[in-house]
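Complex shown without one protein chain; remaining protein chains in place.
For reference, chains read A, B and C in written order, and residue numbers begin at 1 within each chain.
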Amino acid sequence: MSPPRPNSEDFGARLSFDRGAPGRRAVDVPSWSGDETPLPDSHLLRDTLRLPEMSQGELVRYYTALSARNYGIDSGTYPLGSCTMKYNPKVNDLIASLPGFAEAHPQSPVEETQGTLRTLMELRRGLAEITGLPEISLAPAAGAQGELAGVLMITSALEDRGELEQRRRILVPDSAHGTNPATAAMAGFTVTHLPTAADGSLDRATVERELDETVAAVMVTVPNTLGLWERGIEEVAELIHEAGAYLYADGANLNAIMGRVRYGDLGFDVAHLNLHKSFSTPHGGGGPGAGPVCCTDELAPYLPTPVLEEGEDGLVRLVAPERSIGRLQQFHGNVGVLLRAYAYMRALGLDGLRAVSGQAVLNANYLRVLLHGHYDLPYDRPVLHEVVFSGSRQRREQGVRTYDIAKRLIDHGFHPPTVYFPLIVEEALMIEPTETEPPEAIEALAEALIAIAEEAEQDPDMLHRAPWTAPIGRLDETAAARRPVLRWQEDVD
Amino acid sequence: MSPPRPNSEDFGARLSFDRGAPGRRAVDVPSWSGDETPLPDSHLLRDTLRLPEMSQGELVRYYTALSARNYGIDSGTYPLGSCTMKYNPKVNDLIASLPGFAEAHPQSPVEETQGTLRTLMELRRGLAEITGLPEISLAPAAGAQGELAGVLMITSALEDRGELEQRRRILVPDSAHGTNPATAAMAGFTVTHLPTAADGSLDRATVERELDETVAAVMVTVPNTLGLWERGIEEVAELIHEAGAYLYADGANLNAIMGRVRYGDLGFDVAHLNLHKSFSTPHGGGGPGAGPVCCTDELAPYLPTPVLEEGEDGLVRLVAPERSIGRLQQFHGNVGVLLRAYAYMRALGLDGLRAVSGQAVLNANYLRVLLHGHYDLPYDRPVLHEVVFSGSRQRREQGVRTYDIAKRLIDHGFHPPTVYFPLIVEEALMIEPTETEPPEAIEALAEALIAIAEEAEQDPDMLHRAPWTAPIGRLDETAAARRPVLRWQEDVD
Amino acid sequence: MTSSSFAGSSPGGSPHPYIPATEADQARMLERVGVADLDALFADLPADLRDPAIDLPPALTEPELIALLTERAAANAAPSRPNFLGAGAYRRSIPAISSHLASRSEFVTAYTPYQPEISQGTLQSGFEFQSVVCELTGMDVANVGLYDVASATAEACLLAVRFTKRQALALLEPIHPGTADVVSTYARGAGLRVDSVTSADAVSDEHACLVVQQPDFLGTIADLEPLANVAHDNGALLVAVADPFALGLLKAPGDAGADIVTGEGRDLAGAPAFGGPSLGLFAAGLPYLRQMPGRIVGRTRELHAPEHGDGEPRTGYVLTLQTREQFIRRERATSNVSTAQALIALAFTVTMQALGPRGLRESAELCYQRAHDAARRIGVLPGYETPERGPWFQEFLVRGPVPAAELNARLAERGITAGLDVSARPEPEAREALLFAVTEATPDAHIDALLEALAAIGGES
Partner (left out) sequence: MTSSSFAGSSPGGSPHPYIPATEADQARMLERVGVADLDALFADLPADLRDPAIDLPPALTEPELIALLTERAAANAAPSRPNFLGAGAYRRSIPAISSHLASRSEFVTAYTPYQPEISQGTLQSGFEFQSVVCELTGMDVANVGLYDVASATAEACLLAVRFTKRQALALLEPIHPGTADVVSTYARGAGLRVDSVTSADAVSDEHACLVVQQPDFLGTIADLEPLANVAHDNGALLVAVADPFALGLLKAPGDAGADIVTGEGRDLAGAPAFGGPSLGLFAAGLPYLRQMPGRIVGRTRELHAPEHGDGEPRTGYVLTLQTREQFIRRERATSNVSTAQALIALAFTVTMQALGPRGLRESAELCYQRAHDAARRIGVLPGYETPERGPWFQEFLVRGPVPAAELNARLAERGITAGLDVSARPEPEAREALLFAVTEATPDAHIDALLEALAAIGGES
């Protein structure tokens, strides 16, 4: 017999604006005892402001309850393909919050910020070693901004070569992450999509056909978004260079190859990294991240401002490269994230980073074999850091979509994998365990997915209505987009 | 239709010892590169040790999951009578963790710890003002240790008066907290219980009858555990002193009267406080606390070591009172808790503390009137900080015990109140909202308790099996005590 | 270590505390996968390029790591050193609960909320953020945040360009040079012309927008209304780059006619952190919604009523209007932004909710009073003046008895980090001047120390 659930409150219906009461507050402000300066003329001032009014205890409870309605890596396995949700070491948070680092003002003279600057310099040197690309700017705030930097650097280089007018195209594989084409467009280029061959690598023939004097660059993700090695990429690099174009590496998947092969050695001219993935910095529900852009000596003059430079006087400074594309942010990037990434690099060392890529790849392949046969595997070969299955059989035979499978996985206690990406795999289930998952967790995830495949046969409707045990049931995303409600409003509530 | 809950794992069955795997670890230890000193003879060493072996990520997930199976003040209303579960200001935790405070070594010379010592001195002065008892030792780690200190001080005073042999009895009201009689016994006294009169105060006649030259002290809780003012306590104090005995105040309920009346003015000779209740320091699931003992000038020489003293040189020192009962701990008490209590005192100031007691009392009375008629109220008069209802009607009429009501309250989203205490109220429901609960929360609590009273009539069995929505169902406490399993063991698991 | 004899643990442990799989685990998995060793998993990689020599410093254990970085942190100036730099980053009093709540690991270790049913914490607080930003700026809609104020302003310009189909931007000086620089960076890609103007009169029908900073780079409070009118008369949008803290006191740019408002939220989320993590605020009028960059949280309901409860579908939050975004729209997206600054936005929101309407107003007024009091005290020192360009909020210019650079150096000798040297700027008031910031969080002792030092320097010269 199932009891009434007296406590199934509509939590989401009550925002902070609907809580508390007029006249409550969570902190007091010191009063001013000195001489009063008259305020500016009233037409410059606001005469009203609507903000929540809650006591401190109420506000703390509200966010504590919100946190309980969120799932993080610390809650369990979070196998989002391409997103590399690995364990975030707590010591890195502790380090970034040391007052000496946290209180540093971005405009302070170099003498007063050497602790930060030297640390960033060492991070930069480490990343250069790891990527084989000698010059780096740590400024980009995330992968997409690193991409923009890289493409704009290519723009400047072509301009200096007097070829910018003619080279207006950037080639992007159809398996690429959306930020690649979006970035190319933001930088004013037109995008040509390259098809993926049957083996999951670039279709060499098309590349050769497309390569001509109108091509500015080719953006390739290595390993690619199928979790596969881009076979022959080093030869493609030569072709591209012969055609006078540049080769860009989307390095978001560096974690698969750290310490084993380097973008520079493969012939890449420029690459961005996602330190908030490969280097374990917390993703915070959507940032902050850090997307350093790394390049060859040829492209170094174009790096975004600032870059780090160590002077004869032994001081590390932030300087502007002579032909810099300019700044990407008012200051120096997400330094707090970069400090965490440095701590991660130092905690692992080379052997550790090789152990990371090794175990990450082993975990993905272990999952691949455990699930083999239960879900379609369009590109059926050994993978690197992630494996992309397809729910097309379930869709065809039981009318169960990958969307349903993902939602049901929540009931089994897991965060779902990335779904419907890459676009070239229909009903894609893109799973990346990362090296920080123990084998037991990977086995449990496989069991859950296998159980769901069986549930799909027995009770498809139950899957259509999943999740059943989440803090809230399946949400109506269509309605949200059709009649957007995007902020609190008195009337609405 | 209710789906299988695939994730109803028996979480409690797997301890850290059963998780992870041999060879895993959550931290590395630096290796020693210097000269090796041979270890002591092997018969002094251990050759094996069983401890869990988990990776860092696994351990973090385990405790994060454990925390989700716990309910704190930050989770919701926690109206444990007598325990004063008020909001714990986060700024106090921040302050106590400032490295200058946290890293201080207890043996460091005074010159190196003035920051801590001066702060403790100011806390001591504030508590003296608030209690009207001029001399204080902050050493006791919790209320019960404060009680022990107080009773031992009385022991020493009687000894110096040459009356210790003759005064072997301590009088304790039958409504007292268990620590009172237990403490009296620990200090070697025999306990005489004083009945409570119909109005909830001490039965004056019995007190007068019992008072004689064999009485060492009377321990009274003010306000008492019924949440009521101890009427005429100031006259009782005189009787006690005339009889040559001492009057001890259990000050755990100070929060009800802060800034409104003082133990010293009422004629108490010695009192302990519970800073982890009245002064908002977090209770941590069972400590740490702080139970300062406060006394008159007469008893000051007997205070436990250390006490604070400010010298001519302006330095604050820890010293031993001349006739001190001795130390209660190796060092100086739960200093981290005392720092939080100081921050609380400074954040409130006198007006704030009066607002605290005022609102705490209003909240308890508000709850009293909201619930009036729905549950028996054995002592039906205005209360101070808490109100004690009785579930005896529900027990009599529906066979629903207070125990069941408490468990069902969990399903309604609240932590249950204190139950079956004080012992003089049968089926006691002892409810203390505290001043940090907003009126809406008190109303919701009342509604839930009223709803439960109705559920008791309609479906008593459902209450017998509550809670239904907690992380785990009602637990078998009898079995636990009958066949105790008190530690992890290979075989057991 | 000599604990080889010791039977506390088995050999063949995992390679690192962050990597659980032990040698035994690995062997088991390798066998199941059907390869001999880890290297075999990388067979696809070009043999001649594999396992290159890589020179990294040795690995450190956690205690060694903490020791090293504690040393590094101590190699920065002590936080207790008086520092009067502002110019885009300001020390604020942040309620202790902001960092406490923003460090709840369920928030910290979550990804972008692609699965709303288990991401309501991130989503609902994102919706709170959007609501707070709308209230502050007086705009209709806001996104959940961009990288920082400068990149947000650049995105605002790109929006204006898409909306007006015009190819030029007008930036009204004095504007933060970092902001202007980032706008130019983004503009180059789009092939836009960037005009730096000193008066709104320079705005023409070629301009997609007029960008105005509030308060401006030299601390002066702008009267946005006339500027908005000029912009609108020329068919251009007004983009206001506003300090959200100052907006506790100043008129909401939306009420003054702004079409888009950007701002920097970092300082209300926590410490300056050498400039980042930062937080770009982005709010706009309803007409611009479908052109907005970045993630937007929307409110919706459950598709099915829950089993238990009153049978009504419950309210929840989702990422919405995603057809604007790169992962769907790809090269036709409104922006390439993906990961932004969600956690900083959460801390920002808590600070705003903790202060509430009155607290924010009082805090902004306190900042205003303290800054003006400090300026007044400096202004009366012999040899010093504080040239004003109009009403100002928290930053002021100081011209001393010695050249700006020298004044800066002499204060540094005295252990004080002075204001920013703006003597190279064109504005006459900036000649030989330093730009000082004093806020509600600047300790009195630091101000006293500054005045003492300034007086001493004045005496010497």
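Methods note: a contact is a pair of C-beta atoms (placed from the backbone, for glycine too) under 8 Å apart; a residue touches a chain by one contact, two chains touch by 3 or more.
Predicted model, so just to flag it, every value in this text is computed and none were measured.
Asker: Touch as defined at the start, partner being the missing chain; which of C:R330, C:R361, C:R377 or C:R410 qualifies?
Answerer: Among C:R330, C:R361, C:R377 or C:R410, only C:R361 touches the chain that is not shown.
Asker: For subunit A, enumerate the residues touching the unshown chain of the complex.
Answerer: Touch set of subunit A with respect to the missing chain: 2, 20-32, 36, 39, 47-49, 51, 53-58, 60, 64, 89-91, 93-94.
Asker: Could I get the residues of subunit C that touch the absent chain, sorted low to high?
Answerer: For subunit C, the residues touching the absent chain are 1-3, 6, 8-9, 13, 62-63, 66-67, 74, 80, 93, 95-96, 100, 105, 356-358, 360-362, 365-366, 440-441, 443.
By definition in this document, only the chains that are shown with their structure count from here on.
Asker: Measuring centre to centre, with centres taken as mean CA positions, what chain is farthest from subunit B?
Answerer: Relative to subunit B, the chain with the farthest C-alpha centre is A.
Asker: For subunit A versus subunit C, what separation do you get between their C-alpha means, in angstrom?
Answerer: Each chain's C-alpha centroid was found; their separation is 18 Å.
Asker: Between subunit A and subunit B, what is the separation of their C-alpha centroids in Å?
Answerer: Centre-to-centre distance between subunit A and subunit B: 47 Å.
Asker: Return the residues of subunit A touching two or more other chains; collapse runs of consecutive numbers into ranges.
Answerer: Those would be 2, 5, 24, 56, 60, 64, 68, 73-75, 87, 89, 436-438, 468.
Asker: In subunit C, what residues contact two or more other chains?
Answerer: 16, 18-20, 25, 62, 95, 97, 100, 105, 307
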